[in-house]
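So that we are looking at the same thing, I have put the structure below in structure tokens.
A single protein chain has been omitted from the complex, and every remaining protein chain is retained in its original position.
And now, chain A:
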């Protein structure tokens, strides 16, 4: 058996399940945010910052950001292993992706709890 060391869950089945669980969370978050924006056509700063100031929205957003991190890594890992055959280029690309995901996560936490 070939053991992967760069994929997310170290097993294809684990990645498969995580990709679907994170997809459902991201889908719910997307529907909520799009629905909220559609229902508030004249949104102002107080309402918007009030939404993201509430504890449940911060937790929901953090859950979505963490799901995004897992979902993006599993998806981009699949894409990079499929199309980037030279090991050095693939590993370099995956390193950039990991770094970008880390930056997005820190940025997300900063936005939610920073100010």
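As a working rule, a contact is a pair of C-beta atoms (placed from the backbone, for glycine too) under 8 Å apart; a residue touches a chain by one contact, two chains touch by 3 or more; residues count from 1.
The working rule: contacts and distances are computed from a predicted model.
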Options "NADH-quinone oxidoreductase subunit J", "Succinate dehydrogenase cytochrome b556 subunit", "Nitrite reductase small subunit" or "3-isopropylmalate dehydratase large subunit": UniProt name of the undisplayed chain: "Succinate dehydrogenase cytochrome b556 subunit"
Chain A residues that touch the omitted chain in the full complex: 20, 23, 27, 30, 38, 43-45, 48-49, 52, 68, 72, 75-76, 79, 97, 100, 104, 107-108, 110-111, 115
